[in-house]
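A single protein chain has been omitted from the complex, and every remaining protein chain is retained in its original position.
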Amino acid sequence: MSAGAPPEVPRASGFQGPDAPALSDLQNCIHCGFCLPACPTYIATGQELESPRRRLHLIRGVVEGKVEPTPRLLSHLDLCLQCRACETACPSSVPYGRIMEDARASVMADSSTRPREWATRARVLRQVVARPRVLRAALWFGRVYTRSGVQRLLRGPLRRLLPEPLANLEAQAPTLNRTPFRRSGQLAERRGDGPRVALLTGCVHGELYPQTHEATVRVLAHLGCEVVAPPKQACCGALHAHAGDADAARRLARRNIEAFEDAEVDAVIVNAAGCGAAMKEYGRLLRNDEQWAERAERFSASVRDVLEFVASRDFQRGLGHVETDVTLQDACHLAHAQGIRKAPRAILAAIPGVDLREQATPDRCCGAAGLYSTVQAAMSREVLDAKLADIATTGASTVVTSNPGCTMQIETGLRRARRRGEVLHVIELLDRSYAAGFEESRA
Amino acid sequence: MTNEALIRDLRDALGDAHVLHLPEDLIAYEYDATIERARPDAVVFPGSTADVSAAVRIANEHDVPVVPRGSGTGLAGGAVPVLGGVVVAMTRMRRIVELNAANRIAVVEPGVINLDLQAACEPHGLRYAPDPSSQRICTIGGNVGTNAGGPHTLAHGSTVNHVLGVEVVLADGTATWLGGRQADVPGPDLRGVFCGSEGTLGIVTQICVALTPLPHEVRTMLAIFDSVEAASEAVSAIISGGVVPVAVEMLDQEIIRIVEPQMHVGYPLDAGAVLLLEVEGLPEAVAADAASVVAACEEAGARELRVAESAEEREGLWEGRKGGIGAIGASSPNFYILDGVVPRTRLPEVMSQVNALADEYGFRCANIFHAGDGNLHPNIMFNELDEGATERVLELGGEIMRVCVEAGGSITGEHGIGLEKRSYMEWIFSDADLDSMERLRLGFGAGERFNPCKVLPTGHGCASGHAAEMRGHLATPGVYI
Partner (left out) sequence: MTSGTVDLSEALPADGRRAAPDYPIDGAAPQIAQQPRTREEIANLLASATEAGLAVVPQGNRTALDLGRPIDRYDVALDMRGLDGIVDYEPADMTVQVEAGMTLRALRAHLAEHGQYLPADPPPGDDVTIGGLLATARPGAWRGHMPAARDLVIGMEVALADGSLVRSGGRVVKNVSGYDLHRLHTGALGTLGVIVEASFKLVPLPPATRSFAVRRPSVRDAARLAIELRDAALPTRALSVVAPEAAARLGLPDDAHVLLELAGYESALEAATSRVRDVTEHSGGGLDDAPPGAWDLLRDLAGSPDGVVLRLGVPATRIAATIEAARGLRGTAWGHLAAGSVVIHAPAIDVTSVRVLRRNVEAEGGFLVVESGPPALRAVIDPLGTATRDLVGALKRQFDPTGTLSPGRWEVGL
C-alpha cells in the first residue's frame, strides 16, 4: 500500500502554448465543493470524479506537471457538459468555462496527447458546421427524409421495425419540414428612431428552426428596429471552442467581426444563447492577437442576446393574449454564461394569459450541450431524463427556452417519452403575443 | 501486490461499479476543502450498512486504514487519507429513510445533503436546525463527524444537540445503534461522544435527528459600527441584556471592502464593522427581543441600524455573510481560514491582537465570523507563489491560535482538529487528557483502523509534533482555504 501521496516528480507542464489554462484562474478555486450540487454530472453519478472541483484539480495537476493528461483523465474532462452551472454556484468566481476551454485547446494543440475522437470531432466541425454549403447538403438529406413521410412512418406505425440503437439515433433527428431561413441583407425597415441591429443567422439554426429567426425579425421590427443580416457572417465558432479547436474558433471569430463591423449596427442580436455567449467572449478568444484584440473587445461589447435586448426596450406595447401554461428552461449559456435570468421571465410575465410554472431547477442543463448529446449519449440522456422529470412536475404544456440545442434536445426527450408538448423559443411566444395583439386591436 | 488483492476483494463484495482504484480516479479523493493531499489505495461507494461492514472487514483482513468521506467539504483535512487505505465515500447512501412529522424526527442516510433535509422538512413546518455555511453540499454524515455548527449555533446548538441516535459500523465490522429514536437513552452518552469524533471511532450509516418547528417570525437586522471593538461590545451587551439572538455574525472592515464591491449588499465601505443579527419566535417576543438588541447596539455606539422588511431583504443581508468567504477567494490568490474560539468577553482584545499579528507578518486579514459564540474566522490572504509566503502564513496561523488559547479559548469551534490542528492539541490538553482520549478510541476498538493520524497528536506511522506537522504542510503546497 502507498503511504499517502506518492512522491511527485516535477515535470514540465502537460499544457503548453498560448491557450494553456492560467494558474491565476485556477488559483481562485478554494476547493469548497459548492459547485458539486450544481453540476449535472455530479448529480447523476454522485461521484467526485465527475465534479467541477475535481476537473479543476486535474487541470491544475496537468498544468503543474504533477499528472499526465492520459486518455482516461481526458475522458473525465470530456464528460463535462460545459454548462457552467458551477460558475453560478462558485463563491470564488472561478472562470470555469474558460479554464475548460483552455484545457481542451491545449490538449488539441498537442498531437501527442490529443485523443482520436477529439480530433475527429474537430474535423467534423471544421468541415461541416463551419461550411454552410456542406452543412446544407447534409441537412438536405434530412429534409428529404422528413418530407418523404418515412420519418413519420418510423415514428408512428413502423416504430418497432427499427432496432433500438437506430431508433435512438432516429429520435434525435429533428423534423425538417420547414423552409430554411437563408435570407441576408435588410430584413426589416427602421421605424421612427429605432436602432439598427444585425442578426446572427448562424450555421444550423436557420436550417433547423427557421421559425425562430422569422419570429425574431418580426419582434425586432415590432420594436421599430432596422434589422440586417450581414451576408458574409459565419458560424459563431462556439462548438469549435468547446471542442478545443481554438484555431478554427478564432478564424470564424475574425470573419464575423469583419462582417458585422461592415454592417455598422448599434447592436449585434443573437437568438441562440450558446452563440451569444461565445461571441461575447471573442475579446478573450483573440486576446493574444495584436491586430484583432481590440476590435474583438469592441465587437463583443456590442453583442446582445435577443431576450436581453427586448427586455431592455419598451416591449410591452401591443401584447395580446396567449392562453398557455409554460415552463422556462434557462439555457445554460444564457443563465450561467451570460448571467441573464430576469429578461426571459420579464417577457413571459408581461404576456397576458401566459402562466409560467417554474421547474425546481430551471437552470439545470438539459444535456444538449452542443455535440455532447451525440458524443456522450448515455450521460446526456441521463441528464435529459432528470430534466424531463422536472418539466413534468410543472404540468406545463409548453417548454420555452432560448437556444436551438436545448429546443432540439427537449423535443427529442418528449418524443422518446411519447409525451405531448411544444418547445418554443421565448421570442416565438412573444411573436405570437404581438400577433394576437394585432388581431385584438382589429377586433 | 497486496493492493490487487484488496481491490479484488472490495470489488467482489461491493461490485465493480462501486470501487475505484485507478490512479487517475484516486486523485479525486486525495483532497477535501483544505491544503492537505494524500491518495487512497481504493475508494468504495457503499449502498448499504452491509456494504460498509463488508468494506471494513476487508480492510481489516488487509490491514489498511479506512477513511470515511461525505462531500469533502471539511476544513481540517479530516477526509484526507494520510496513510492511504480505503476511502469509504458515503455519497450513494443519500436516502431520507423516514420523515416523521408527528414525532418530529427524521431518519437519514449519511450521504443526505444538509439542505435537502431542510427542504424536505419545510412543508411540515419543521426544520433541522444545524446550518453550516456549506449546507448546500455538506452531508449529514459529515456534520455528525465534525459536530458541525453554523451561524445559528448560538441559540440552537451544534449537530450533537440535534442528533438522537446514530447507527455506526465499528472497527470489527459490526453495526450498532448509539442513542436511538428518543433522547436520553440510558447509559454513557455514546451518541454524544461519537458526534465530532471525525470518523475515527466508526462509520455512521444512519442518523436519527430531532426536528424543530419553524419560527412564527424571523427578524434580521444589520448594525453598523465604527470599530470592531464597538461591535464586540455590542455583542456582549446584547447577550448580557438577557437576549440570545439566534445569530450574531460580524464582518470587519477588510471583509466589508471585499464583499461590498463584488456583491452590492449595502455594507458601508467606511464602516469599521457590521453585525448581522437575527431574532425569532412569536411576533410579540420578536418585537421585544429586537427592541432590546437595538437598544444595546445604540448604547455601544452603532451608527446605523437596518431592519430587513421582507424575506427578500433578509436574504440580501445574509447574502453578504454567506458569500463572504468566496469573495475572499475571488480577490486573493490564496487564503487560509482559521477557526478559533474565545470567551465572548475577550473578543475586542483578541481581535486587535489578531490584526496586529497579521500586520506584523505583512498579510491582509479579513474577519467574518460567529461573534455571538466567540468563534473567530480570520482569513489570511496571500499568494503561494510568493517566496516563503506559505510557511509564514502557517506560522501566523499558529500564533493566532496561541492567542485564542491564551485568552481561555480553543483551537477549533466547528471545523474540527483533523490533520490540520492535531499538533496544537498539546496546547490545550495535557498528556493525561490525551491519554484518556486514546482510551476512548481503544474502547471503541478503533485503534488506528479508522482515519489514522486525525484528532490525536500521536499515532503509529503519523509524524507527530509541530515541526513535523509544518513540514507536512509545506510538502504539499496547493490550494488553501
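List of remarks:
Should a chain be cited, it is by its letter among A and B, assigned in written order, with residues numbered from 1 in that chain.
In this section, a residue touches a chain if its C-beta (ideal position, glycine included) is under 8 Å from a C-beta of that chain, and two chains touch if they have at least 3 such contacts.
No experiment lies behind these values; they were computed from the predicted model shown.
In the whole complex the chain that is left out makes contact with B. Considering the whole complex, the residue from B:117, B:178 or B:357 that touches the absent chain is B:178. Within the whole complex, the absent chain has one touching residue among B:160, B:368 or B:403, and that is B:160.
Which of B:15, B:188, B:261 or B:362 touches the hidden chain is settled by the complete complex: it is B:188. Seen across the whole complex, the unshown chain contacts chain B at 100, 102-105, 125, 146-147, 149, 153-154, 157-158, 160-161, 170, 176-178, 180-190, 192-193, 195-197, 213-216, 236, 239-240, 242-244, 281-285, 287-288, 341-345, 370, 373-375, 408-417, 421, 425, 428-430, 432-437, 439-445, 455-456.
Please note the rule applied: only the chains that are shown with their structure count from here on.
By the touch criterion given at the top, residues 2-3, 6, 20, 22, 24-25, 27-34, 37-39, 41, 45, 64, 71-73, 81-85, 89, 91-92, 94, 111, 113, 115, 134, 136-138, 262, 323, 325-330, 333-335, 383-385, 461, 476, 479-481 of chain B touch chain A in their complex.
On the side of chain A, the complex with chain B involves touching residues 1-6, 23-24, 27-34, 36-37, 46-49, 51, 53-54, 57-58, 60-61, 67, 70, 72-73, 76, 89-94.
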